[in-house]
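I have a structure here, written as structure tokens, and I will follow up with some questions on it.
A single protein chain has been omitted; all remaining protein chains appear in their positions.
Naming follows writing order (A and B), and every chain is counted from residue 1.
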Amino acid sequence: MKDEGREQTLQLFATCLIDLFRPQAAIAAVEVMERRGSTVEFPAAQTCCGQFSYNAGYHREAADLARHWIAVFEAALNNDSHGRIVALSGSCAAMIIKEYPLLLYRDALDRGDSAVEAKRWQERAERVGEQVIEFTEWLAQEKAANLPASLGIGVVYHNGCHMRRMLGITTGPETVLQDYGFSVVPIEDADQCCGFGGTYSMTEWRVSTAVADQKLQALGKAREMGAQCLTSADFGCLGHLGGRLSRRRDPFPVVYIAELIALTDRGQLTVEELQQMAHQKEKS
Amino acid sequence: MAGQLPIDSRPWPVRRDQALQDKTMQQTIQFVTRRVANAKVAAYTAYPEGERLRQRAVGVKRRSVENMEEHLAVFAQQVEAHGGQVHRAKTAADAIRTVLEVAKNHGVQRVIKTKSMVTEELELNRAFESVGIAVRETDLGEYIIQLAHEKPSHILAPAAHKNRAQIEALFDQDAAAYHTEPPASDDILALTQYARRRLREEFLAADMGVTGGNFLVAETGTLVLITNEGNADMVTTLPPILVSVVGVEKIVADWPGLTEVIQQPALSGVGQRLSSYTTMVSGTRGTDQWEGPDEWHVVLLDNGRTLLKDTPFEDVLSCIRCGACLNVCPVFRQVGGHAYGSVYPGPIGIVETPLLTNFEVLPELPSVLCTLCHACGEACPMDIDLPGHIVQLRKIKRDRHMDAAGVTRSYRWWARFWATPHGYRRSIRWARWGQRWFVRHGRIQSAPGLAGGWFNTRDMPPVASPTFHEWWERTRGKGHRS
Partner (left out) sequence: MIETEALRNQFQRQFEALGGHVFYASNSERLPVVLASAYQAMVDRYLPDGPLQVVYWLNLDLSVLDLEGILGGIRGTQCICWPQGSRQHAVQEKWRDLLAESQVGITGAAWAAADTGSVALYSSPSTGLLPSLLMPIHIILLNQKRIQPSVSDGLKKLYQESETQGRMPPLVKLITGPSMTADIEGQLVIGVHGPTAIGVVVYE
């Protein structure tokens, strides 16, 4: 399958958070994908996967967003069953792959649709879900031609909870980072949540922040062990931890994983560059 | 009929803030939960059979719950054939009445107890004390919190929130009250030795023992108790009257089933292949027998449990109270058990409390104590879909209009806008216009409405210019295609 892949067309699902708050992450992802010979398409009608609403119990609302999402990407795939949708978030990918089918099935019944109609929605969701792949998973399948030797840059990789537990992606992203010459610095309680939890971070901000601070405490130890940057394949977690660091006036670089890979591809990755990226918001 | 659970009636923000400020509690809870969670992982790694056993145990529990009523009838028959008596209690009040009656019939003055979540659920100690019967918890952790007049903060480690200095103070007080030698120091060994000495007197003097139960075996009429301390053995062998109060869901159909599940509480709860003591009671003592009770009463408690039968939440009845879901929960690790306000804390507590009581108490639990990280679902040895249930409970709350109107309105408008590309663009224009008042030093530092809470402790970058959508449109959009 991979070999036809030289010419593969990838549909990009950027996610709402990256679209609004970290577009350079998606720009970097496009660069990485194109450099590896893929054609990238961006279905411009896409918005959000609806996970915020779903997790909060607002399933009617989430289903509206889910149906929109499915329509947009079905149209983009245009019946190509080999086409792939690359999602720039393990959490959103998990929402689509694991939650859409039952969500839409139940919602259809709740709205009074027939069981047949409900099943049809479920199957549509399952079909499109099978074509979704999380960005680092896609990247791991691409064997880069000339991998750099050690870059001498220590990174802490935070694996998002849904990526880990719903998609079952565990060490893959760290292996990718190592393949690309990063030294991955281990972090205590790596599998513990960052405390984000979607709107939980807003409604229960005290608890959410306490959980985040614990992650930052562990990060502090990793920094002593040489970590120079925090990265992840989920911008939800990164935005949360980065937002907390920013509030504490801590300039530690927080960078989306595709940005690291794009810089490595260009041979431009340096600690100074990382720090600059972290300070972009100050400059703007 | 909905069950009744005792609750801490202080509102959630009060419980939460107290927990977040209690640094002693946080330190101990962090340490204990991590130690046990790691021990569990290590135990499964070192025991290749473990995972296979676990999967079979899930099957046994599910099948046993499916035909619960049938098995309970067989259990009652068996126990009664071997000298015991079985009482069914629909509600907490029924169970209390039964237990007190047994005590009264025998003129009981001193009761000793093993650790049992069900008796916490009944607040049985209070009931005993209200009729002048002295009751003593014999599990070390329970003994400590009994002295402190507190509730357990963890289903397996009830005193996990207390440190040694606090415990020494409690023991000193107790020693003064009982005119006995206080502990030699706040050394953990010295504290434990004090408890051994003090509780030994109580064991030998008690005239009634009360236990919970980890499993009930229908086929043989057996009650299985699992402890590490050995207190359950004391309670079942020493006093002449034994009362076991057990939830109906603890039933296992037959003996082969028991052999499949018996290792699970220890394996997943503390990372041991079996706990130090597994005690099995299958009847009163025979003639010419030394030990064991003359009378044995088993009280089978429902208290809302059968409400869950034949619902999507039925798997909750497979819970073996191992505590694994508590130990891995990032929120539990921060706030400890008391913040939940329910006898059942942690992920299982936020699912079970509203379900058993039909949302009559603590309806906020599913919303305020979970980030949906799914760690509990991964840890639960009984494959209970805790994260899925938490989402469904939030949905039930929303469908029953239990959320604040403003919150509901926000979600509704949010979805209305973002379900179309046009609405999405419009919301971005508004956000850009609105954020001008909130940006400081290139960051948003405050905001109104649902999102406001975020900015109390965290920044956010302003909506980017261009967004990725806009960047794509400019660089790759229709006009730029060659």
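Going forward, a residue touches a chain if its C-beta (ideal position, glycine included) is under 8 Å from a C-beta of that chain, and two chains touch if they have at least 3 such contacts.
Predicted model only: the values in this text are computed from it and were never measured.
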Field: Neighbouring displayed chains - absent chain, whole complex
entry: B
- prompt: Which one, B:104, B:126 or B:200, makes contact with the chain that was left out?
  reply: B:200
Query: Of B:3, B:158 or B:387, which one is in contact with the hidden chain?
result: B:158
Task: Using the definition of touch stated at the top, determine which of B:119, B:244, B:279 or B:392 touches the missing chain.
output: B:279
- request: Determine which one of B:65, B:144 or B:252 touches the chain that has been left out.
  value: B:144
Query: Taking the full complex into account, what residues of chain B touch the chain not shown?
result: 28, 31-32, 35-36, 49, 82-83, 138-141, 144, 157-160, 162-164, 167, 188-189, 191-192, 195-196, 199-200, 203-204, 220-222, 228-231, 233-234, 236-238, 255-256, 258-260, 262-263, 270, 272-292
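Criterion: only the chains that are shown with their structure count from here on.
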Message: So in the complex, the part of chain B that touches chain A is made up of which residues?
response: 16-17, 20, 34, 330-331, 333-335, 367-375, 377-378, 391, 393-398, 403, 407-408, 411-412, 414-416, 418-421, 424, 428, 431, 441-443, 445, 450-454, 456-464, 466-469, 471-473, 476-477
Statement: So, in the complex, the side of chain A touching chain B is made of residues 14, 16, 18-23, 26-27, 42, 44-48, 50, 52-62, 64-65, 67-68, 161-162, 165-166, 189, 191-193, 195-212, 214, 239-240, 243-244, 246-247, 281-284
